[in-house]
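Supplied in structure tokens, the structure appears directly below.
Here the complex is missing a single protein chain, while all its other protein chains stay put.
And then chain A:
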């Protein structure tokens, strides 16, 4: 799931991450349509394949987040959506005749795009992350990082890290879920130094030094997306896809989902949902089979 104000390059980044048009590209709707009045949730599912491994990827975009004059409680539709997915899974799980592979529409990872002001987080960012770090894995990402010079970037990252810490926001990888020492040292390094990742996304290719690279062409130079000196896109990609993808799913399943489940059962007096009061009616969500990325 990618969230952040419009224009921060979310769609472009997701496309770059998966090197394919997985996000409904900005040119098709964002440029012509107006900013939506309420936060909408748009989920698109794709199946992508690499090396014989198929993955069912669902990208959920949230246009309209944080764009209004009054942004109070704009995170509520999102929180509701996430909880609905948990609810759906829970219902399937407690079913008497349940499927072998429960369709998993839960949100495994939320990329939160921070605007690169260079000063600090915005109050809206803080509020959002406070509310949602407890229900979903949040990975903060600094968008459009080509706005900042190297010193500004490191200063900004330090300030953001400090603010997140001071406000008690646990972003992924959460400290409390490190299982063994190896994980801990690795995650500590990532937490302390690299996060939040400052990224630049692009789906256009240019010729640099004889190779074709993804980048942005400006009058003063070409910004290479995969060059570690220019931005940390490669780090983000490796982190999310190559090393921690499974962990993201596990944390979602073992921790966030279990928390939700426990709360639901407690609310319902120890009874599984369905036998008692069930308020919400689930919206029709496009059924996506369980991703198989083993």
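Quick note on the criterion: a residue touches a chain if its C-beta (ideal position, glycine included) is under 8 Å from a C-beta of that chain, and two chains touch if they have at least 3 such contacts; residues count from 1.
As a working rule, contacts and distances are computed from a predicted model.
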{"item": "Record-based protein name (UniProt) of the chain missing from this complex, from \"Large ribosomal subunit protein eL14\", \"AP-2 complex subunit alpha\", \"Proteasome subunit beta\" or \"Septin\"", "value": "\"Septin\""}
{"item": "Hidden-chain contact residue, picked from the options A:95, A:117 or A:185", "value": "A:117"}
{"item": "Hidden-chain contact residue, picked from the options A:223, A:236 or A:251", "value": "A:223"}
{"item": "Touching residue (missing chain; options A:61, A:87 or A:125)", "value": "A:125"}
{"item": "Interface with the unshown chain - residue positions in chain A", "value": "5-9, 26, 30-31, 35, 67-72, 115-127, 143-144, 146-147, 149-150, 159, 163, 166-167, 216-224, 229-230"}
